[in-house]
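With one protein chain held back, the other chains of the complex are shown just where they sit.
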Amino acid sequence: MIELKDVTKVYYKGTPKEVKAVDGISLEIAKGEMVVLKGPSGSGKTTLLTLIGCLSRPTRGRVLVAGKDTSRLQEPFLTFHRRMHVGFVFQQYHLIPDISVYENILLPLYPLDMTSQEMEERVEDALRKLRIKGKEAYRAKDLSGGEQQRVAIARALVTDPEIILADEPTANLDTHLSRDFLKIMDGLKEEGKTIVIASHDPLVYEHKGVDRVIEMRDGRLVGCS
Amino acid sequence: MFMNSSILALVLGGITTLLLLIYGAYFGLKIALQWNPESATEEQLELEKRTYLVSTIVNYVLLFEILSLILFIYTVDDIHEIIPGAMCATGSLNANRFGFPTLLVKLFTFFLYGSWIVLNHIDRKAEDTPLIKTKYLFLLGIIPFAVLENTLMIAYFAKIDPETLVSCCGVVFNPGGKVTSVLSPLPKGEMMGIFFGGFLFLLLLGLAMYWRGGRLIAYLFSASSMAFLVISISSIISFISGYIYQMPTHPCPFDFLQREYHYVGYPLYIALFGGALFGLAVGIVEPFETRYRSLTKAIRDFQKKAVLLSMAGFSVFTSISVWYIMRFILL
Partner (left out) sequence: MSKERHKHILSFSITSLLRRKGKNLSIFLIYTLMVFLLGSVVFFVSAIKREAATTLKGAPDIVVQQIRAGRHDLIPTEYMEKVRTIRGVTKVIPRVWGYYFDGPTQSNYTIIGMDGESYEAFRDRIPFLSPEEAPIGNGKVLIGKGIARSRGLKRGGHFYLLRSDGGLKTFEVSGIFSGRSSLLTHDLIVMSEKDVRELFLIPARYSIDLAVYVRNKEEIETIARKIGEVLPGTRAVIKEQITKSYETVFGWRSGLVFTALLGTVLAFAILSWDKATGLSADERKEIGILKALGWRIEDILEMKFWEGLTISLTAFLAGIILAYIHIFFFGSYLVAPAIKGWSVLYPPFNLNPYMDAGEVFMVFFITVVPYTVATLIPVWRSSTIDPDEVIRGI
């Protein structure tokens, strides 16, 4: 499902500030796998996720996502590929605070050329799945952290992607809510989704549903278990 | 020199548009020279973003060109009041030798911008954007015409002399008049034959293009739709306008843009020029159909759509004309 071949991502290339955020990583993730990327702050986890998630392109190397080489795709095609295959749950949720939960979940569907009815059904499905029915009229900023995260997950799922990426999903949650989150991930894994989570929370990488933990340091892979 | 607020708007609008276009073409040139899809450097990413700037600019330039055409016709019609002998836009355009050339070059640049947008639209469909150099060099080639357009327009307004008598549509377009020999060389009956014959021929060709396609038919359709544009304008002068005014001796191609005729000229000309532009587009994209594999499908799909739109435009134009003819005959 996901394949990285000798991938490097350099920021500020050719300047004194140059950073190798990801440095020569090769990696393969199969369909239906749940993988955790672990490593200290600044080790390149988020960068790797953005590469897998078609949010950015590698400086060198090849990234294959859902059977397509995305490393040299121009923006419209890269984005197109992303919205067909990838759902992203961001570290700070990144909901739009002033609009309703319902509209937040609708956002990824707007450019997709669906009928309003189809969109409605999709959002209803996502609301049901994440048990946030009844909250859809609330503004995003009026929700608790746990609820906000469920909205963010609902938004990632609404396009029905095969790949789910989550960046530090439990950083702002208590243990109870973190377990909740992992339960949701387990459910998605059962549906056959491929899941990649960047996290240095033991609760996450010691979770029994996780198939593999990949450790990173300074942009390189240092261990795999 | 003659000046009023719409002339001022036209000239300033024209210069602004031109500067915008030059700004866009400058980045176009940069893209054409530095484009390297294999590189993931900041520069390449920046160039990719710039392509959106350029296409946004050209889209708006086309829009402004259309608006400015409308305003130009309105202005020219408006100022006939100060030009002795002028009874409508025709007379005003005749006020000096820059009038009609301005209009022609304006129409020509309309087709240039339209063609560029078509190329860009097609190119965007392929991941390797194979036309990237072609289209930006083409954009550079449009600039001289945009400059010419504005120069002619300014010269036209600057040289208007409210003291000189001009000849108007009655003289210009009537048999024996100046433009007659070029635009309506034939008597009405024959002109009607050519018009309706041409329309049917174009429809058949369009259907063939839609169902079968093929290089020859594509070029033929494209050329025919441009020819039909010319035929249509001659027909407007020769007989269509007469039916609209219910006055067979009144051959003006501008008057029916006015309020008195319920602005019918706008749908008429928009349909006609829309049809012609889409017709032209069929041929513009044809050479790339086989040259670039990644574009083949996009071009075929586009041509089918363009042929339909072109036929629709011409049909609307012909239908409105026929409606006026029927009204005249039946009432």
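Letters are used for the chains, namely A and B, taken in the order the chains are written, and counting of residues starts over at 1 for each.
Operating definition for what follows: a residue touches a chain if its C-beta (ideal position, glycine included) is under 8 Å from a C-beta of that chain, and two chains touch if they have at least 3 such contacts.
These numbers come from a predicted model, not from an experiment.
Colleague: Touching the hidden chain in the complete assembly: which of B:Ile83, B:Met191 or B:Ile237 does that?
Modeller: B:Ile83
Colleague: Using the touch definition from the top, which of A:Val19, A:Met114, A:Leu173 or A:Leu203 touches the missing chain?
Modeller: Once the missing chain is taken into account, the touching residue is A:Met114.
Colleague: Which parts of subunit B are in contact with the chain that was left out?
Modeller: Residues of subunit B in contact with the hidden chain: 3-6, 8-9, 12-13, 16-17, 20, 49, 52-53, 56-57, 60, 64, 67-68, 70-71, 74-75, 77-78, 80-88, 91, 162, 170, 245, 247, 249-250, 255, 259-260, 263.
Colleague: Take the complete complex as the reference. Which residues in subunit A touch the chain that isn't displayed?
Modeller: With respect to the unshown chain, the touching residues of subunit A are 46, 50, 55-56, 75-76, 79-80, 82-83, 88, 90, 92, 94-96, 98-99, 103, 107-116, 119, 155, 159.
Criterion: only the chains that are shown with their structure count from here on.
Colleague: Can you work out the whole-Å distance between the CA centroids of subunit A and subunit B?
Modeller: Once rounded, the distance between the two centres reads 49 Å.
Colleague: Can you check the complex and tell me which residues of subunit B touch subunit A?
Modeller: 37-38, 40-42, 48-49, 124, 127, 129
Colleague: Considering only the defined contacts, which subunit A positions touch subunit B in the complex?
Modeller: 13, 57-60, 71-77
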